[in-house]
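All protein chains but one are shown at their positions in the complex.
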Amino acid sequence: MAVTAVSGVEARRPVPRLRRLEDERWLALALLMPTAVLLGLFIAYPFIEGVLLSFSSARVGDAGHFVGLKNFAKIWDDSIFRTAVWNTFWYTGVTTVFKLGLGLWLAMLLNRHFKGKALVRAFILLPFIIPTVLSTFAWKWMFDPTFSVINWTLFHLGLISARINWLGDPDLAMASIIVVNIWRGVPFFAISLLAGLQTISPELNEAAAIDGARPWARFWYVTWPLLLPVTMVVMLFSVIQTFADFQLVYVMTGGGPANATQLFATYAYQIGIGTGLLSEGAAISLAMFPFLFIIVVVQLLYIRRVETR
Amino acid sequence: MIEGAAWRRWVFYNIPLILFVFVLLFPFYWMIITTFRPDGELYRPWNAANYMPFWTNNPTLEHIKYLFEETMFARWMLNTMFIAVVSTVISLFCGVLAGYALARLNFPWAGGLGTMIFITYLVPQTLLFIPLAEIIRNFRLGDTPWSLILTYPTFLIPFCTWLMMGYFKAIPKELEECARIDGASRWKAMLYIVIPVAVPGILSSGIIAFTLSWNEFIYALVFLSSPDEKTVPVGVTSELIRGDVFFWGPLMAGALLGSIPVAIVYSFFVEHYVSGLTGSVKG
Partner (left out) sequence: MAKAKRRSVLKLAGGTALGGMAGILASGRTPAYAQQKTVHWLKWVDFVPATDTMFKRELMPQAEKELGIKVNLETVNGNDLQPRTTAAIQSGTGPDLIMAFNNQTYLYANSVVDVSELAEEVGKREGGLFKYARSICSDGKMFMSMPWAVIGGMIAYRKSWLDEVGATSFPDTWETYREVGKKLKAKGRPFGQTLGHTFGDAPGFTYPYLWSWGGKEVEADGKKVVINSKETVDSVKFMTGLWKDALDEGGLAWDDTNNNRAFLSQTISATLNGASIYIETLRKPDQYITEKGVQMNKDILHAPLPKGPAGQFGFHLLQSQMLMKYSKNQDAAKEFLKWLHQEANYRKFFESQKGFATPCTVKWESDKLWDVDPVMTPYKVAARLGQAPGYAGPPNAKAAEGLTKYIVTDMYAKAVQGMPAEETVKWAEAELKKVYEA
């Protein structure tokens, strides 16, 4: 195929080495230019603006003036902010553990041959594909205090007699958003881990079985180490997304009840856009960044270590 | 795989699998059934008698009608589709070029730039949306689809680049070398040799970018304001929660119909989506 395509190109003498190097650099510049422009204009520049904003006293309609770290001191003092920090960590931690566990389980269930496998694989990705806002509405309806179908089912199974206040009780509300996040994320984990599993030769496991290893040992000593690189990358993506989550909480609970499900992103929105205190909102958003950065660096280092093992 | 007797197969594999599939798909079933259920049946308290939630004997189209007549739902679909397609094209263009440059070319800051692009993926949109609003204002793009078309690539390009890098790295260098020996310039080799081979990768990036665009919410929420400019997620959220009645019927209809385009496009490209997803993870 390559040969037929090239035959149309006119023959030329090979380019001298010097010219090629410059050629490469110039080409790289040209190829990266569109990306650089877009990302520079719409990420780098606003990021710097956002940092400056968080050091100012701007509110809606009022540009404000430089106030140094005052906003950060203010939000650190703010008990709702501290609640949001705790909530975000808890939310991210719990959902990631469950998504990993359930995703891995599902991946192993799918890692065999059965009829309709391709169809099942296609269908189970749906929670991840469908826009978050829309599927979250379906869950919100399922959790509705007065009309919940889940309550109906539990009631008719005889498991409850009074209704469960999914979105009204602070702990249950957190549990509810965790459930929906897990529901959304398990397919992503499952499919990615499945691909990882499929690169592991089945002979390894069979050999271990022949040597007398029981299923759990087989998993822990054969499968898991080989799966680690993929697992770490999947977790990295997932943690980043979950930590900065906005849509799910915004639709389900709006941060309530009484800030029980308030996260970094939703609180930043409420303060910045809701109340119009732009500089404080920016400070809250910015406060997310160091935590995220540390988490990512730790994970990247771990990945590097795992890969070079 | 080491499975064993038939009963073991059922208990350890089939039943859990069925449970998983059920839980993962039930909300969609719920969406569908609510869409076609008349209002009278919809608003029955959970512990009322004679309440059969899982099926309805009186399917109705009134919610869908309401959706199209009382809101600009059709317009929102068009908007979202337009924005998603154009953003995807832009992101693919940038991502393919950048991915090639980072995967194939040797130049001083290659590694650093790659890391930079990855870092931009970390910057949360909730930090950027406030200053971005001002930039949008300065360019007079507020309340137009272009405010989104130009900002969506900020999270689509890193992903596309990352993915394409993986694909390009997997293409043997010999392919290009042959072309260059035959006299093609670097650029032509890239255009006519490497990219056509990477088409599956491009399709994968494209479909993932497309679904990510449909999924975006906060920029659309903040930059758009007129009802006829809204995207589906924003429109459904802002116009179907009205006063006292939560309008669950049309809301679910909106959620259902809003999900369908993405589901359809996805269904044509499942293999590509999966390989893209897994490729990004392995790469």
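In order of appearance the chains are A and B, and numbering begins at 1 in each one.
Following the convention adopted for this analysis, a contact is a pair of C-beta atoms (placed from the backbone, for glycine too) under 8 Å apart; a residue touches a chain by one contact, two chains touch by 3 or more.
Source: prediction; values computed, not measured.
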| item | value |
| --- | --- |
| Residue among B:159, B:223 or B:273 touching the omitted chain | B:223 |
| Residue among A:93, A:229 or A:274 touching the omitted chain | A:274 |
| Hidden-chain contact residue, picked from the options B:64, B:136, B:171 or B:274 | B:136 |
| Contact footprint on chain A, counting only the chain that is left out | 59-62, 74, 77-79, 145-146, 163, 165, 167-170, 173, 253-259, 269, 272-278 |
| Chain not shown, touching residues in chain B | 40, 43-45, 75, 78-79, 81-82, 85-86, 89, 130, 133-134, 136-137, 140, 142-143, 145, 147, 199, 203, 206, 221-223, 225-228, 238-239, 241-246, 268 |
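In the analysis below, only the chains that are shown with their structure count from here on.
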| item | value |
| --- | --- |
| Centre distance in Å when chain A and chain B are each reduced to the mean of their C-alpha atoms | 14 |
| Interfacial residue positions of chain B with respect to chain A in the complex | 1-3, 13, 16-17, 20-21, 23-25, 27-28, 30-31, 34, 42-47, 51, 53, 90, 93-95, 97-98, 100-102, 105-107, 110, 113, 117, 120-128, 130-132, 134-135, 150-151, 153-154, 157-158, 161, 175, 178-188, 192-193, 196, 211, 214-215, 217-218, 222, 232-233, 236-237, 248, 251-252, 254-256, 258-259, 262-263, 266-267, 270, 273-274, 277-278, 280-282 |
| Parts of chain A lying in touch with chain B, wherever the complex brings them together | 2-3, 5-6, 9-15, 20, 23-25, 27-28, 31-32, 34-35, 38-39, 41-47, 49-50, 53, 102, 105-106, 109-112, 118, 120-127, 129-135, 137-139, 141-142, 146-149, 151-152, 155, 163, 183, 186-188, 191-192, 194-196, 202, 205-206, 209, 215, 229-230, 233-234, 237, 240, 244, 246-247, 250-251, 264-265, 268-269, 272-273, 278, 281-282, 285-286, 288-289, 292-293, 296 |
